[in-house]
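The complex is shown incomplete by one protein chain, all other protein chains being positioned as in the whole.
Labels for the chains are A, B and C, by order of writing; each one numbers its residues from 1.
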Amino acid sequence: MVEAHGGSETGGRQIRKVQLDEREDFSERQSYGRRVVTPVRYSTDPRDVGWVRENIPCQTACPADTNVPAYIQMVLENRYGRSYEINRYANVLPGVLGRICSRPCEDACRHGWPGNGAPVNICHLKRAAADLKPSGHRITENLFTPSGKRIAVIGAGPAGIAAAHDLSMLGHDVTILEQEEEPGGMLYYGIPEFRLPREVLSVEVRNALRLGVGLRTGVRVGKGEGEVRLSSLLQDYDAVLLTTGCMAAIPLPLRGADDGRDIAREIPNVEYGLDFLTELHRGETKTVGKRVAVVGAGFTALDCARVSLRLGAEQVTIHIRTTEEYIPVTKEEIFEAKREGTKILGLRTPVGLITDDSGRLTGVKFVQNRLGAWRAGGRRQAIPIEGSEFIEPCDTLLIAIGQKTVNDILDVEVELDRWGNVQVGEEGMTSVPGLFATGDFVIGASTVVEAVGLGRETALKIDTWLMGRVRRKRVVKIEPIEHPLRERSFDFIPPQHMPMEPMKSRFDNLVLEAEKGYDDALAKEEAKRCYLCHHKYEIDTDNCIYCRACIEVAPRDCIKLVEGVEINEDGSYGALAETNQWDRVGAIWIDNNECIRCGACFMVCPTQCIHITKNEIFYQDV
Amino acid sequence: MSDTDIQIAICGSAGDGTIAAGSILNQAMARAGYKVIAFDVYPAEIRGFGECIACSRITSAQVFSLKGQSDVLVSLNDGHAIAHVPEVRDYGAVIYDDAPISTLKEGQHISAHIKPAQLPYGLPMRELSERATSAAKSRNMVALGYLAGLYGMPRKAFHETITGKFKGKAAAIAEGNVQAFDAGYAEGEAAFRLDFIELGPAPETSSDAVMMNGNTAIVEGCMEAGLETFFGYPITPATTILEMLAARLPKQGGRVLQTEDEIAAIGAAIGAGYTGARAATATSGPGLALMTEMLGLGVMAEVPVVIFVSQRGGPSTGMPTKTEQSDLNLAVFGGSGDAKRIVLAPTNVEGCYRCAGRAFELAEQYQTPVIVLLDLYLSNRLESVSGLGKTRFAPNLSKGLDAWAPNEAYQRFAITDDWVSPRAIPGEPGGIHTVTGLEHNQLGRPKDTPEIHQLMTEKRHQKVAPAIRHADLSTYKRFGDEGEVDVGLIAWGSTFGEALEAMLQARSEGIRCAAMKVVMLSPLPVDAIRSFCADCREVLVPELNYQGQFANLLTGATGCEVHRFNRVTGRPMQVEDILGEIRRLAKVIKTERRFVAA
Amino acid sequence: MAELREPIYLEEKLKEIQGTGRLSYRSKSLPTWCPGCGYFSMTEGVTSALNQLGLAHKDVVIVSGIGCASRFPFFMDTYGFHTLHGRTLPVATGIKLANDKLTVIVVGGDGDGFAIGGGHIPHAARRNVDITYLLFDNGVYGLTKGQVSPTSVMGFKTKTSPYENRDAPLKPLMMLLSYGASWVGQAYAGQPHQLTDLIVQAIAHRGFSYLHILSPCVTFDKTSMTYQNLNLAVRDLPANHDPSDMIAAMTQAMDVTTPALGVLYREERPTLNDTMDEITRAAGGKPSTERAAVA
Partner (left out) sequence: MAAPAHHVIIGNGVAGNHAAWVLRARAPDDRITIITIGALLFYDRYQLPQVFRGKHDWRAYLVHPPSYYEQNRIAVRRKCRVTHVDAERRVLTLAHREEVKYDTLLIASGGGGYLPANLIEYRPLFHSFNTFRAAMATARALPEEGTVIMLGGDILGIDVAYNLVDTGHRVLLVPHEQSFWPHKVDPSERPQLFEALSGAGIEVVDEAPVERIEAGENGAPARRVVLADGRELTGDVIMPFYGLAPALEFIARSGVDIERGLLVNPELKSTDAHIWAAGDVCQIWSADENAYRFYYGWKNVKAMGELAARNMTGSEQPFQTFIDETLTVDRAGRLHSSFWDYD
């Protein structure tokens, strides 16, 4: 039927188009606490919890448990302020992570699944929420009554800040001790300014600490002269939280250098990337030679390379042990580095440093590798090939092969695991009562968002330990939605590119931000691409007449004739059992994993038996 | 540039808009001045399931049938189309959707079946459709647009046709379809062409040539013959006659009524015919079966009425959407008693038009029901027709009251030298009379004496005999080689197109042969058929029924021996099949000759 | 603001549905009506009804004519008879007359029933043949691809009413009431629960029961009898409606703008088979039922 294109002929409903762009901004109104009241149900049923886990992949992938679809929907509705708040609820540094997050959510995004195109630029939208929130935006905090408990947090890195904020919100009296002059940890001393402007960082850090968190910078905890003893802190405070992260570079293991000496530290033009960056951000002037070699495969390595280019290096090469495929850095980051002129060469491990008579480095000796067995997190082992050594000449060598924790600050007996990290139990506590630890200090070098997530998690655990009961429960909040907010046409919008600083001007200085951020139009367009996976489409089987009108308009293989459903041992749903045999079809059911929330079925259902609900994770105070 | 001869098959599931796409293609190309012969095959379900094929042959010179192999196959539904991939010629194109929405097993996608010599053209039909109209249902327009873009078909003609098609519907609908078409067109234009299919320039067409199918031609004939009343009941494939007349007849003061059934339809038509108005109805085999009782009344009461019958697969409900020529017996003999009637079977669309018009003349002149016998293939087949409106059908041929010597009492069924009685119609002074279904005398009074029944039966048969020489109606015609030939074909109805095509090809292969079309099946032009058979070493009668109803008819009437060639596939006769039969016969003749020579 | 419904948990629902056993009345092949067609509610309604009444599959015969609705027997796991256009009721009468034990259900559309078959309805009704006639009224010819039907509203444009339908549509409920049908009800395909309930009552009724079902044609009627319009139009019978009151029934039947759903009229009187037995007795013979009792 050619004439039957578009529109809804079958269904009982009239489409009401939502003119997203013409919505007014509600974020102020939010801050006055007036909300449209809608009926709500809170559920802890494993099937609902499981649904959220299965169907909101971005949130599931996020270590900080960020409610991604909710904040993207707010962007759609032009409520950047609200969007920022939803972000801030999960992680107190949205503006920061909006720039430098490792984006596990985007790898998980349903829009990136086979046949669905490219993932939504979730991170760029997070930044947009931070950048575009109204100038007069007010932060909302729901505070518990003061508990009278005192907590010391050691280290003002992402984990420490996140924990400190949540703890003080929970009514405790928190003090942070930080050895550096500025709070932020790796955020301040590790990440170059062209990726993370310092004013963004400091504003969000200060906001996080505004609930009366005491910040004592330049204070070292340790056994040395004029250093605060951990043991004394344990006496003065009800609880102490260690979030000192991994601030020590892992030394370069060179052949024949097993006498414990670290040759690398003895050669002038060889540096550890971590120190290189830290010193740079402490304000020291750093220089590099014409040809810079970087060994290592993490963000630090890439940062070193890109900083070197800005310091005037002519040829920068990153040497990695495996291959690009397997290094834990976002593809964008790699592409930008290459675009700026960095070369990345794979399958090689440094085995020796070549120096001239004056003791300066002239080249690095590498051995050729081949790929070996798989390691955790999709990484690969590199197996050196005997006798395949070769020499790469260079003027500066920057080593960024990893970081580790520093435990010599502990003056009390704490159980360590075999990597020398402190061990923590289920309740987040070390073997020492009242001494908690979290972040990289526990799991080893990881990402910022993991640190924030852990900090937040541990804060709750400390609260539970201190108060003797759980005061915050994770439940599913279910609200009805009147009609679909999306249109099929949204699915064809291409990913919106992040506006970049032109190549010419990038290298002028070290602080010029390379990514410019979305403007309102770009953000809205990108936000439209989000499937809003937290919207759940359900068929009321009692009213279904099995007419398949919904199936006919379905854009994908998303509505199915079902005879059964698997139940996982945790009580959540598994795969649907489909059938085409009429006398076995028990129900027509929407496979929410295939569903892209286009709303076509909703419009055509003759018996109006399709309902939409908003399903979100909600932390209930109890 | 070479002459155009492109055959395009669009294949999909009912509901994909397959037939709609085909008809737009035909109309648009005709509008652009090409010759088009087209035929659709579709199932009874309205939506969703059965297989549909819209097949169009677009040429610069007139042809008489479809080709065995298509140049392009457009798949709107791989499930159905896969089976038809082998019907595409070498270096022909297969156009399909390369972005289906559900996971397929190996071989479920058409690309797995395209032969090495054929050329794949994939495009994301559904996606383009959704982009253009945010619905998947204009896939057919996208595919059509792609086809048009690929071969540089005149875009404007398509736009006009599409907008025309949706006239009266919401403007958005037409726009949406045009958008979808353009979306496809752009893709097609941009596509990298590898096939060697050429669209030549449009031929010079005589200004009055128009594209139409058999049913439309029937309607044209009715309109021009000044049809006054029409009664009908929907039945595939005759429904469109009723639909078109419902829309058009009122425009010139005629009246159309959709009755509650065929019985009522022909009843009303006979009533109207009795009053002297030009009256008709249209149906298919099953409807005709219902009508035979009323038909008998029409014969008996000598009421002029025209019945258009488009045959479909039978018996019973049979194959409503498949073609067949199996209602000949019913049309010629159907009904109770010796019910002689006139039966015309046009062989092409233009013939439909002429027969429709002449049917009313015959009905009036011989005061009897006239059946015009089409079949689904002819009803739906599109051809370009010229000479419309040139033929002046006689407005009234009935032998009226003025032909009666006034000094005697009027006899409605008086015996005259041409067996046709002067006919008075209600309202005429001095013509008062009664008609009845009972056997009757000259006055029309019931009478069943042996003499009367003998006489009146003879009257009802004799009066129609001269119909075979009716002015401006070729009731039969010979084509091909003159004089003695090896193989002669006699065909009727839609099949004659294929027969002619086959005969022409056979001649080009050096076989001496001729073909004769027989348009009037009752009464039958016996002498002409006899002399034709006399000229032929072998006579071949191809027809779309199992019994060889026409072969039976003419053998019975002429005593000539013929070879029967019968097909009941529900599809039109294949030129290749007939040709094969001709070759076989020719071969036999040759060997006989050699044998004689030796 | 949409209200929040009770949660639907699939496996519970499936257990419930499959538990009832109504699915067993379905055939194996999926119905071929246009997606969204009101006739789908017929399969749901009839299967549920047969299931609720606990009728054995083998004792049910479904008779249909020509038209979209007439494909129904193919989608059921019972005896079925797909007869000719409009000639369903005679066949059904014959079947019922020949075998008391069978439950005979006739399904058809408005064209099949009131156009070509119109002549048969009054007689089936007044004889009170003990069959159930489910008439799915979509006000248009579907199978012949969209022509005006006897129940098409005035002003309805179809290919055969290009200048709008000028003929007043039939009022089937009033016809059936006046024809003397002993059970007359009305349902709506868009309300499957009530439909099922009414089919149960119709089959349970002893005598000629006529259920008029408003069933939109999603393909050829996009203007008049659509789900959108009917959702707004239909209403339930007033709570105080008395099904034994013919006048009240007529009054409700007259209202076609806001159709009343429910049982309009119900009466008990001898069925055709009863009268056949009586005639047999009057002639001195033994009715089949009594013969069966003896044997």
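Here, a contact is a pair of C-beta atoms (placed from the backbone, for glycine too) under 8 Å apart; a residue touches a chain by one contact, two chains touch by 3 or more.
All values reported here derive from a predicted model rather than from experimental measurement.
One chain is not displayed; in the complete assembly it touches the shown chains A, B. The chain omitted from view is touched by exactly one of A:206, A:339 or A:375, namely A:339. Considering A:136, A:226, A:387 or A:433, the position touching the chain not shown turns out to be A:387 (whole complex). Across the entire complex, the residue among A:141, A:236 or A:325 in touch with the chain not shown is A:325. Among the residues A:108, A:347 or A:527, only A:347 touches the chain that is left out of the figure.
Note that of B:3, B:90 or B:472, the residue touching the chain absent from this view is B:90.
In the full complex, subunit A makes contact with the omitted chain through residues 114-115, 323, 325, 335, 338-339, 341, 346-347, 368, 370-371, 374, 380, 385-388, 503. Although one chain is not drawn, its touching partners on subunit B can still be listed: residues 90, 97-106, 108-109, 111-112, 114-117, 119-122, 192, 194.
Assume only the chains that are shown with their structure count from here on.
Counting C-beta pairs in contact, the pair that comes out ahead of the other among A-B and A-C is A-C. Centre-to-centre separation between subunit B and subunit C, using Cα means, comes to 39 Å. Averaging C-alpha coordinates per chain places the centre of subunit A 71 Å away from that of subunit B. One inter-chain figure worth recording: subunit A and subunit C are separated by 61 Å, centre to centre, where each centre is the mean of the chain's CA atoms.
Looking at subunit B, residues 15, 47-48 sit in touch with two or more other chains.
Those residues of subunit A in touch with two or more other chains are numbered 1, 4, 552.
Residues 1-7, 487-489, 492, 552-557 of subunit A touch subunit B in their complex. Across the complex, subunit B meets subunit C through its residues 15, 44-49, 233-236, 239, 242-243, 246-247, 250, 258, 260-261, 317. If you check the complex, the residues on subunit C that touch subunit A are 1-5, 7-11, 13-14, 17-18, 23-31, 33, 35-38, 40-41, 43-44, 75, 77, 189-193, 216, 218-219, 222, 226-228, 231.
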